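For reference, the structure is listed below as structure tokens.
Complex shown without one protein chain; remaining protein chains in place.
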Amino acid sequence: MGSMNLTLKIWRQKNANDKGKMVDYKVNDISPDMSFLEMLDVLNEQLINNGDEPVAFDHDCREGICGMCSLYINGEAHGPDREVTTCQLHMRMFKDGDTIFIEPFRAKAFPVVKDLIVDRSSFDRIQHAGGFISVNTSGNTIDANATPVNKADADKAFEAATCIGCGACVATCKNSSAMLFVGAKVSQFALLPQGQVEATDRVLNMVKQMDEEGFGNCTNTGACEVECPKGISLENIARMNTEFLKASLKG
Amino acid sequence: MSGLLKSSIGRKFAMALSALFLMFFLLQHFAINILSVFSADAFNEASHFMGTFWAVQYLLQPVLIFGVVFHFVMGFVLEIKNKQARQVSYAKNNGAANSSWMSRNMIYSGLFILIFIVIHFIDFWIPELNVKYIQGDMSGLHNGEFRYFHELQEKFLPMWRVALYCLGFVFLALHLLHGFNSAFQSVGANNKYTKGLKGISKVYAIGLPLGFIFIALFHHFNH
Partner (left out) sequence: MALDSKTPKGPIADKWTNYKNHIDLVNPANKRNIDVIVVGTGLAGGSAAATLAELGYNVKAFCFQDSPRRAHSIAAQGGINAAKNYQGDGDSTYRLFYDTVKGGDYRSREANVYRLAEVSANIIDQCVAQGVPFAREYGGLLDNRSFGGVLVSRTFYAAGQTGQQLLLGAYSAMNRQIGRGKIKMYNRHEMLDVVKVDGKARGIITRNLITGEIERHSAHAVVLGSGGYGNVFFLSTNAMGSNVTAGWKAHKRGAYFANPCYTQIHPTCIPVSGDHQSKLTLMSESLRNDGRIWVPKNMDDVKAIRDGKLKPTAIAEENRDYYLERRYPAFGNLVPRDVASRAAKERCDAGYGVNATGEAVYLDFASAITRYGKEQATIKGLDLNDAALIKKLGQEVVKNKYGNLFQMYEKIVDQDPYNTPMMIYPAVHYTMGGVWVDYNLMTTVPGLYCIGEANFSDHGANRLGASALMQGLADGYFVLPYTIGDYLSDDIRTGPISTDSKEFEEAENEVKKTLNFFITNEGKHSVDYFHKRLGKIMWNKVGMSRNVKGLTEAITEIKELREQFWKEVKVPGSSDEYNEELAKAGRVADFLELGELFAKDALNREESCGGHFREDSVELDGEQKGEALRNDKDFAYVSAWEYKGEPSDAVLHKEELEFNDIELKQRSYK
């Protein structure tokens, strides 16, 4: 396969207070085997060598698990491919001559830090409010096999727990709702016997924090599930809804 | 329990409950209307019962009104709040890649349905209130016969109204195509049983408005 020449339309914003705008760039000789971020590396090397400022974007593991990379590419979180993060998106998804829009994840709760980097600490604060089981890390808990867990539940808890906290659900949602993320976290614990003890407080506190952070409300479009790089299921939102109502009735 | 409606999930739950109630109401409304196709008498009987039975008039009707108003008001409130959650919009957004048009445009299908309902109220509900509660005529009779069937037929004479009704039902179908499942998801029902509901939801969301359209056309052409 031959190499590609592309036009990039990238959001540039100096810092949180800057207004920001879309800027056009050209990159040439892009190999289809490159990852999307490697293509941006090429652009940045080009910019640095020309004495310009490179485009700032978040990335770390580059294997789709740390959840650091983001980017809204051609109108979709993590770009056009399915079940991948931006770092796993490969240039073979694009054609020679394409114009690619690259924007930061947008939500009031994810303010832009610089260029394509956003601040997702709202996710952390939701977790501080209740994303844990209150056991001391003494090692003097009961034996791991003392409580059998139904395999189906354990598997579902695991699936919910594979969320990487990248924020694609929020970025994709037309309402900027964080319910897939919070739903996954609530579900992981709700499905395990260990998580039952403080289930009531957990869901109430996490939802309260979620609302305070300024995320929108879920209208069940299902876009988050489609764009989620880990395929987290909408079932988790339904489960959170039930958990929340149960908890509200208990008070 | 306090503050439930202040929470995002509480609002969503309330929205879904009102939707489920309205969907049940629609079914009941349809059941009575379709009688008009088969038997004018049966339709008249049913209409008269609904229009005069105290429990329907003084209990269910206020609940319905509340449900309708609540569903609309909450719909707009949520839309405004949701818009505020993203202050800078995307230069390019490909919503079609991950969600249905219906799910992304509930506010527009809803708005059109609102317009339709206003007209519908002017057509049927306000005259009805006028006759029964202002003029005080609870008999349901006109020239010695039940008036309901006749009034129905009268309304569907003008072409513009039939067209407007049909269009209203198209939007209702679009609204229901997302709304039916969405309501179940919101109340927390998403499991192997609700997977079966997907089929039912299509039948309901398309079948019911089609049925209403059929009734309107039937009376337009069979006068």
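The first chain written gets the first letter, and so on, giving A and B; residue counts start at 1 in each chain.
Quick note on the criterion: contacts are C-beta pairs under 8 Å (C-beta built on N, C-alpha and C of every residue); 3 or more make two chains touch, one makes a residue touch a chain.
From a predicted model like this one, the values you see are computed outputs, not experimental measurements.
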Contact set of the excluded chain (shown chains only): A
Residues of chain A in contact with the chain not shown: 14-15, 31, 33-35, 37-38, 41-42, 45, 47-49, 51-54, 56, 58-68, 81, 83-84, 88, 90, 92, 113-114, 117, 119-121, 123-124, 127-145, 147-151, 154-155, 157-158, 161-162, 164-165, 188-189, 192, 194-195
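Here is the rule we use: only the chains that are shown with their structure count from here on.
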Mean-CA-position distance for chain B and chain A (Å): 37
Complex contacts: residues of chain A adjacent to chain B: 9, 11, 22, 72, 74-76, 80, 101, 103, 106-109, 172, 174-177, 179, 207-208, 210-211, 214-223, 226-227, 234-235, 237-245, 248-249, 251
Parts of chain B lying in touch with chain A, wherever the complex brings them together: 1, 4, 6-13, 78, 81-82, 84-95, 97-100, 103-104, 106, 178, 181-182, 185-191
